[in-house]
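Missing here is one protein chain; the remaining ones are kept as they sit in the complex.
Note that the chains are named A and B in the order they appear, and that numbering of residues resets to 1 at the start of each chain.
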Amino acid sequence: MTEYTARQRISRSEVAHVADLARLSLTDQELDAFTNQLAAVLDHAADLEALDLTDVEPMIHPLPVHNVLRPDVVGETSDRNEVLSCAPSIENEQFRVPPVLGESP
Amino acid sequence: MSPSKEITARGLAAEVRSGVRSARSVLEEHLSVIDASEKEIHAFNLVLIEDARAAADVVDAQVAAGDDPGPLAGVPVALKDNICTRGVPTTCSSRILEGWRPPYNATVVDRLVAAGAVVVGKTNLDEFGMGSSTENSAFGVTRNPLDLRKVPGGSSGGSAAAVAAGFTPLALGSDTGGSIRQPAALCGVVGVKPTYGVVSRYGLVAFASSLDQIGPISRTVADSALMLEVIGGHDRRDSTSIPVPAPDLTSVLDRGVEGLRIGIIEELSGDGLEGIAVDVKARLGEAAAALEAAGATVAATSVPSTVYGLSAYYVVAPAEASSNLARYDGVRFGLRIDAPNAGDMNIATRTAGFGDEVKRRIMLGTYALSAGYYDAYYGKSQKVRTLIMNDFARAYEEFDILLSPTAPTTAFPIGEKTSDPMAMYLNDVCTISSNLAGHPSMSVPFGLGNDGMPIGIQVLAPATDEVTMFRVAAVLESTAPAGHPAIGGVA
Partner (left out) sequence: MSTNATTEIVPGWETVIGLEVHAELATATKLFSGAPNRFGGEPNTNIDPVSLGLPGSLPVLNEKAVELAIRVGLALHCRVQRSVFSRKNYFYPDMPKDFQISQYDLPINGEGWLELADGRRVGIERAHLEEDTGKSTHVGGGGRIHEADYSLVDYNRAGVPLIEIVGAPDLRSPEDARAYVSELRSILVAIGASDGKMEEGSMRVDCNVSVRALGETELGTRCEIKNINSLRSLGRAIVYEARRQVDLVTSGGRVEQQTRHWDEAEGSTHKLRSKEEAYDYRYFPEPDLVPVEPSDEWIESIRAALPMLPRERRRRLADEAKIETAAAALTVERGMDDLAVEAIGLGADPVRVLVHLENNLADGIGSLSAGPFAALIAMEVDGNLTSTQTKTVLAVLVADGGNPAEVATELGFEAMEAEELEVIVDSLIAEHPQDWLAFTSGDDKERKKKAGFFVGQIMKVTGGQADGRAVNELLARRADA
């Protein structure tokens, strides 16, 4: 496999930032390996750079369908105990989580 | 007495429905095959012996009461372990789903059960469907039943192996970039990726939502047709489901290919394609000749933008995956690694729960969507999909069906490509374009490679034309060279 040392398409610090966004933690060794591997994939994707796509519409959906709507009718709800029985931690019929730092955006 | 190619879902269902055989005896026979070879193949994450016996007994009771259990009466089926089954662990071969039992069935599971099928187990896969060899599983690799040193392909490697080994005549896989067709090819069985929207994705754990599609894996073309008739058709729980009934396929299989115009895709079979094997090219040539002999016209054609398929795919699929897999955060289900605060708990859980390939794709996708890179990667790749669709549309003005190999090579040795993700990704080069365009395609076994391992031919059709695709597949099946490996005849 190719070793990427110079002019990489993605830097080590970018990979670290991306891991942060994705809520993953990487060891230094993993960071190096992932940086090289992601750079290889992005390198392959570089063939797209040559394409002139200015007048091409991005595909939003494989099929030309729209307005898929459901009537506003109450349906079946989940059994609370069945759902909570799969939760890592519960209290008072709620999902218990360690303290949340910061507020919802 | 292990089930062989002669034992088909169609035949078993007919026997069970008519009372010639009991569903229970069919099941026990298959369970004994599983018992004999599952240890070395490891097709399953879970075999549901008691549940399956209970289900078979229900079918038998229906027959005894004079009721028709349905077109798959008593047929044992295996489900890829990313398809939700109520109360039964659904792991996606990931540690992160440890302990999760879905509170609901996927639509396809409900439909199979309603048709009389008997679910015997959940099959191994590359974690969340990310891989082409079933080596990226938290629960160990699945081996190719035809050569235990080789991979079965992936990500539906467990389902393809189960069918090839005679564990079940039918299995469900899911296909995001070739995950049904490539393992089917490598294991010498039939695998179908239907048109996007023909089979409901409700209850399929998402990898890349705009590409994922559930489909059948079977030993015969007719069995895949039968299974697709059962699982296909509109489902109001999936907004991307096509609002029409499942196509009638079993009745068209004998119509032949007389007068059909068939094109061989240069970009996916010619010398320009990196890593395509000589024996694969040879079988494709023979397949073309066989179709011509059967009355079709065959010519080479070009679908130029398919060469960008791999690049676009490895942006779009990871991008969607990075979002789809965010929910594995340790809060509501599955694994949790505790930490002093919620954010650190998310990180600890995801870091411990996901394997390397999943992490790699999550990061790739996160990067492709992140501020400043969206247009260069995700935006551009979605435009490439439009190009590919336009190119296919042009090709289908001239041809009814397109042909290519399913995979560039036969099954490769376990461990050969695990350290080089890009080399692994190149395995999907022939299959990806159908997913990007949302078109149907299927792999049909057609002879062997120089190593004696099976080779699959990919039949591609325009959107919703499964009927013509199956007609061509049936002819390929009937004209395939002799010397097929003893499918189901596990040593």
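As a convention for this text, a residue touches a chain if its C-beta (ideal position, glycine included) is under 8 Å from a C-beta of that chain, and two chains touch if they have at least 3 such contacts.
The model shown is predicted, which means the values in this text are computed figures rather than measured ones.
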Just to verify: which one of B:Arg201, B:Arg283 or B:Lys417 makes contact with the chain not shown? B:Arg201
Per the definition of touch given earlier, which of B:Ser37, B:Gln62, B:Ser155 or B:Ser370 contacts the omitted chain? B:Ser370
Can you list where chain B touches the absent chain? 83-84, 90, 92, 97, 100, 102-104, 106, 201-206, 208-210, 236-240, 319-320, 322-323, 326-327, 329, 331-333, 342-343, 346, 366, 369-371, 374, 378
Missing-chain contacts on chain A, rising order, are 21, 23, 60-61, 65-78, 80, 83-84, 91-105
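The definition used in the following text is that only the chains that are shown with their structure count from here on.
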In whole angstrom, what separates the CA-based centres of chain A and chain B? 23
In the complex of these two chains, what residues of chain B are touching chain A? 99-101, 103-104, 196-197, 210, 236, 239-240, 242-243, 307-308, 310-312, 314-315, 322, 326, 329-336, 338-348, 350-351, 354, 359-360, 362-364, 366-367, 370, 377, 379-387, 389, 419-423, 425, 437-438, 463
Touch list for chain A against partner chain B, complex: 1, 10, 14-15, 18-19, 21-26, 34, 37-38, 40-42, 44-48, 51, 53, 56-63, 65, 68, 70, 78-79, 82-83, 85-89, 95, 97-102
